[in-house]
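Other chains of the complex are left out, but the ones given are in their true place.
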Amino acid sequence: MTISLDALYRDLHAHPELSFAETRTAGIVAAHLRDLGLEVTEGVGRTGVVGVLRNGDGPVIALRADMDALPVVEQTGLPYASTVRALGADGVETGVMHACGHDMHVTWLLGALERLVAERGTWSGTVVALFQPAEETIGGAKAMIDDGLLDRFPRPQIVLGQHLTHIPAGVVSLTAGPAMAGADSITVRIHGRGGHGSRPQSTIDPVVTASAIVMRLQTLVSREVQPRDLAVVTVGFLHAGTKSNIIPAEATLGLSVRSLDAGVRARLLDGIRRIVEAECQASGMTVPPEITVDDTAAATINDVAATERLRARFAERFGADDVIDFGTRTGSEDVNEFSTAAGVPLVYWFVGGLDPVAWRTAEAAGRLEEDVPTNHSPFFAPVLHPTIERGVETLVEAALENLGPATR
Amino acid sequence: MTISLDALYRDLHAHPELSFAETRTAGIVAAHLRDLGLEVTEGVGRTGVVGVLRNGDGPVIALRADMDALPVVEQTGLPYASTVRALGADGVETGVMHACGHDMHVTWLLGALERLVAERGTWSGTVVALFQPAEETIGGAKAMIDDGLLDRFPRPQIVLGQHLTHIPAGVVSLTAGPAMAGADSITVRIHGRGGHGSRPQSTIDPVVTASAIVMRLQTLVSREVQPRDLAVVTVGFLHAGTKSNIIPAEATLGLSVRSLDAGVRARLLDGIRRIVEAECQASGMTVPPEITVDDTAAATINDVAATERLRARFAERFGADDVIDFGTRTGSEDVNEFSTAAGVPLVYWFVGGLDPVAWRTAEAAGRLEEDVPTNHSPFFAPVLHPTIERGVETLVEAALENLGPATR
């Protein structure tokens, strides 16, 4: 049996599922794992799937892929573009899209497991394949751990994983040490006083207050942190009101905060609280705002020695030109939850998926930021080749680097 | 047969329907009109109802009540509070509430018609009762007219109507000449570039642009119009984004603009366009914003002579203390569409619904604006008595003032 990875990827892409709703995806994963002969457990951390591939004594390694999609209306125009709609976290119906490449992550890991099964004569040990739900809401890794992951399955000695990103297909980037920022998701709800749109004087207008908050939050990064420190404060959503002639009573803002340094993080979080509270006071609001940290992802810190070993192996296999180090990313991950909980090293790297020609054109024009659709963009559209092949190879090589030799 | 107006009002209040969806309400109205013996036509202007009460030769008058409710989540805590939910104009599910008193308007007009039927020996002429849909979206009056209202039914010589408002129950306010402002509803859609919440540099953040627009729009009223001119620019809704870690590609704002003077209106509308376009340029947006005037309500101008005649009659009937003139309202109406289309005078007045004790307490504390729930507030909760009685009386008196004498 050979999986057609192209068909698998296109199918997953066309059927994205939001966090903790990955039931169709999990079913496909579990079926494939059973076909490959692995021990399969579904429902680990609600919708997660664990596959165990035992191959004699030797090291235990974890290979991780995340499965969930995003509330984004796909605009790629691809023949296999998603037309799926679902209710988002805020109860509003939205499009759903694999705008962050988790469909590719699943494809890669299934492809790599197929290779490892086929080549089981060349290595020894145990591979634990983690198909994680809900990475986008930073809850899935923790859910699997809380569901007994480390007790119910072989405990890994290293955690390995990879992410699709907007560098040319075929290129791989590894960063030793701090590889990705920490993230906090924060919901802010402010309470004004609603009323008729023609009588603002009898209301406290939360739309104005929310707008003042957004403008003021910009100053946290522009004025309050060291100019070279990693710091991002994004207001990803802002919702207030239902009708132009009604001043609503409330507004809700969703913030995403990125940082590496604990001091910077504290400064940003304190600053958000300070600004939101003061702006509510400036508006004369008497009900205090609600500021909730919904979830927190730690920074992703790669083991330096294990990363450098892998860098050397990748360079030897793929050529030095295709192995780069683009430095710390401002994006965030919960893959570190597995390594931290197990107390073992992590290596997490990036694999390119962009059409190399389009990338070079944009680079030559100095328009990489403007013209290349990045992760989370409604236009994010990786090319299938050599993206699929390279991602399978990297995972297989990383596994072999950390498994034992053939035992006979 | 006597209608229980209390029960009718409570039932209507508990079952609000959004604009052009007033099918249950229209059914109740039509049934009552038939019970009263009027000629009844349903479906005039989609969900409107017309009842004709003929009583010999004499003047033809129109009495108008509007029927629709608002996308507001009721928070009154009343036993008959609405728990209805529906999809709003933006496709988002919302609560529905009679937060503007149209339930009372329907109750009053049915009560008044019952009285006019009962007392038909005392007057002559024809009463055309207009139960209008979709006043809140400023489309219902026009829909009825476009559906042949003035040709299919007796053409009125005067249009009469009234609105429930947040003055003490029992009190009536009439204003000759400009009684209510004109209104424009405007939708603004701006187009940035979406992307990952941690990589703002590859996006054009529409949340920031929308917030800058809101802050800048304040200056139209604070800096660009004569301080005594009537001018309101409200941003009633602002929606952008679905998830805190995704920078969305678009934001949508809903504006309500109020003015009396054509020059002021032009200045505000031009200013909105100027500000929105410039703020999009300040953000480097390359796709121009879409600015749509969704609907426009003319100012409501009462006929001076007819208003003063009615003021005198009300003062004689109810006592001078209960007949006030609170001046031009910033709210808007489409009742003037009927009088303008027919080329006849209009008198439109306000009837109080607030608990007089609560009102006096708030007034004594100088907190009328803060403490009294106004029209469109989720806490808007008129007392039933004497609100119902007074509104029936005003309508009956206004009708009799403009109908002919008993013909015998």
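Going by the order they are written in, the chains are A and B; count residues from 1 in each one.
Assume contacts are C-beta pairs under 8 Å (C-beta built on N, C-alpha and C of every residue); 3 or more make two chains touch, one makes a residue touch a chain.
Since the structure is predicted, the reported quantities are computational estimates derived from the model, not experimental observations.
Sequence-identical chains in the complete complex of this entry number 4, based on the file rather than the 2 shown.
The working rule: only the chains that are shown with their structure count from here on.
When chain A is fitted to chain B on its Cα atoms, the angle of the rotation, on a 0 to 180 scale and to the nearest 5, is 180 degrees.
If you average the Cα atoms of chain A and of chain B, the two centres end up 48 Å apart. Residues 70-72, 88-94, 99-100, 136, 181, 183, 185-187, 193-202, 205, 207-208, 210-215, 218, 232, 234-249, 251, 254-256, 258, 294, 329-332, 369-370, 372, 374-378 of chain A are the ones touching chain B in the complex.
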